[in-house]
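Note that one protein chain of the assembly has been removed; the remaining protein chains are unaltered in position.
Let's turn to subunit A:
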Amino acid sequence: MKFTRTSQQQDMATALRDLLGSVDVPAIARSWAAGETGDWWKVWHDLVDMGLTGVAVPEQAGGLGLGPVELAICLEQLGYSGLPGPIVESLAVLPHLLPDTSESEGRPWLEQVAAGQSLATVAIAEHVPYALDADQADVVLLCESDRVTAVEDPRLLRQESFDPARRLFTVETTGATVRFQNDAASVREAFDRGALGCAAQLLGIGRRLLDLATRHVSERHQFGRPIGEFQAVKHHLANALLELEFARPLVHGACLSATSGASCSGRDASAAKIVAGDAAYAAARTALQVHGAIGYTTEHDLHLWLTKATALRSAWGTPTWHRRRVADALALDPSVPVGGPETM
């Protein structure tokens, strides 16, 4: 099996990276956290024009009909850029909650989100109690085990978040709601896509933290040379890189089992989420350390990725929950490799 990215996937990543590199994302993240959302929407519309919102939406609903691999590649770039917003929710989770059949009531929402006319966010019982950036979303989808309810005008109450750019809300239903018939499996699968999307985002965040740290230790001189030349510093960075590179195949493997719908897809999403979360968190601690702890201050850009890595590590299911799921799956059948039986 060939694991290298196709030229098309590389071009998508480059286009996204170029676009996001041309805007001041740290400034956008700060104003987003403060509730000033104008600049964020400008970037979002550019991303919509590029086609980002349709990546995982089937072609018959106006999307590009691409798979989890492309989605993960995009989310990694978005994590790298540090752009806030309900991105995993809109891009990865929503297409799995709303069936795309033409007679489905969810179809118009799916089409609008794919076309970038609507923004969606979700709350999922047990693991995702708060809806991210719900005040900016046109629709909040509330999911219980096999029930999905779309709420258009909810009463929202803002909650504290470790990452101020992740604005969390409790959702109370007030007015009109639409209930979709979902089976428990599709809600579970949507959650898995969220966890996998979050893992991909964490990979990008970890890589950005490492890049920021590497640049800092090349520029900061002490005892007449860059501090990155000292073993105590460069070994830390090498370890962070190793963790990230070992997490990457797990994220890609989970994309493959999600694509094929293999029975191990939940287990693989969990494994990817645990390892990507740990790797990004390790990169965050290392970056903070080699920066001489300056990233603690909110004024320093490093802070944005530090808080995001820490918050996302326990979002979309805690590491403990995911670990238990991997352990249960392995106890049941230890022989299926990451990515499903066909990857062997």
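By our rule, a residue touches a chain if its C-beta (ideal position, glycine included) is under 8 Å from a C-beta of that chain, and two chains touch if they have at least 3 such contacts; residues count from 1.
Everything below uses one rule, namely that contacts and distances are computed from a predicted model.
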Absent chain [UniProt protein name; select from "Electron transfer flavoprotein subunit beta", "NADH-quinone oxidoreductase", "Caffeyl-CoA reductase-Etf complex subunit CarE" or "ATP phosphoribosyltransferase"]: "Electron transfer flavoprotein subunit beta"
Option from A:Leu64, A:Val178, A:Leu241 or A:Ala311 whose C-beta touches the chain left out: A:Leu64
Contact partner of the left-out chain, one of A:Met12, A:Ile28, A:Leu168 or A:Ile205: A:Met12
Touch residues of subunit A, complete complex, unshown partner: 7-8, 11-12, 15, 18-19, 46, 49-52, 54-55, 64, 66
